[in-house]
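A single protein chain has been omitted; all remaining protein chains appear in their positions.
This part shows chain A:
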Amino acid sequence: MRLKRLVALCMVGAMALSFAGCSKNEKNNAKTNGNTTETTNKTEDSTSTDTTAQPAEDSSNLSGTVVITGSTSVDKILNDMIDEFQAINPDVTINYTGTGSSAGIADTIAGSNDLGASSRELKDEEKADNVKEVVFAHDGIAVITNPANTVTDISVENLAKIYSGEITNWNQLGGNDAPIVIVSREGASGTRSAFEELIKLEDAGGLTEDAMVVEGNGNVQTSVAGNENAIGYVSFSFIDDTVKALTVESVEATAENAKAGSYPLSRPFLFVYDENNYTAQTKAFVEFALSEDGQSYVEAHGGIKID
């Protein structure tokens, strides 16, 4: 009897423990959800508990804050870099706010941030002698079709026409007489917003209702591999034998072409800073972003590393 009770108590205890485990997970989830909101404010506290991310080289004496504003396209890469950087340099606080590339660049020019993040080249009117730019990654999107499709090249203009529903048959592009099955991504996808921005889909009337929407690069790839008439777009790393990457404006979808800027569906991710306001901790963060460690996050989120 006594033994049974003991066992029952143990089991209840174990259950309570497992519930505690649950709530911890929930908290972590809530934290990651919090990261997806526009503003993230990371202090040392949030990372100091993260013991696994504590590398050996913990000897830096950097301190202070770094304010980063700008592109939202880079938020996943940047948030990971910031987490890691703050783990190495516990006395540095980095605040990153996703405000859009233009706002980030404007902030840097006005001197109201330490570092601006941009997912496009600087326009001529934004360039100034004291404003420096550093490319820390490239982003490229490949247009894929089924290997059975006879079309091999596509123009940016035609892409916009396909995705807005103006071109609906492959024979309008010199292919077989078959309807085009459009595969797109879910509304919150960064690849989708980058793709739509690069082909200027909004000007062409926005995504057609005929488009199929799937979740994630992998599902785009399998959907296109499974349908002879499908067209889709994915990060470069998702090109394989089951699909065919089209050349865009006769340029092949390769990392080299994306880096050179000749591939139309590519863009640089860059930092901009004011030479006269370049603190040691900001410089350290930029250097970290360009290091092998920092670049691994670029790759993890589907970007193309710099050399």
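Everything below uses one rule, namely that contacts are C-beta pairs under 8 Å (C-beta built on N, C-alpha and C of every residue); 3 or more make two chains touch, one makes a residue touch a chain; residues count from 1.
As a convention for this text, contacts and distances are computed from a predicted model.
A chain of this complex does not appear here, and its UniProt-recorded name among "Phosphate transport system permease protein", "ABC transporter domain-containing protein", "tRNA uridine-5-carboxymethylaminomethyl(34) synthesis enzyme MnmG" or "nitrogenase" is "Phosphate transport system permease protein".
Of the candidate positions A:T222, A:T242 or A:S262, contact with the hidden chain is made by A:T222.
Touch with the chain omitted from the figure is made, among A:T108, A:N149, A:S164 or A:S189, by A:S189. When you scan A:V181, A:A253, A:L270 or A:V286 for touch with the missing chain, the hit is A:V181. Although one chain is not shown, part of chain A still touches it, namely residues 5, 8-9, 12, 15, 19, 36-38, 178-181, 184, 186-190, 193, 196, 202, 206-207, 209-215, 219, 222-223, 226-227, 229-230.
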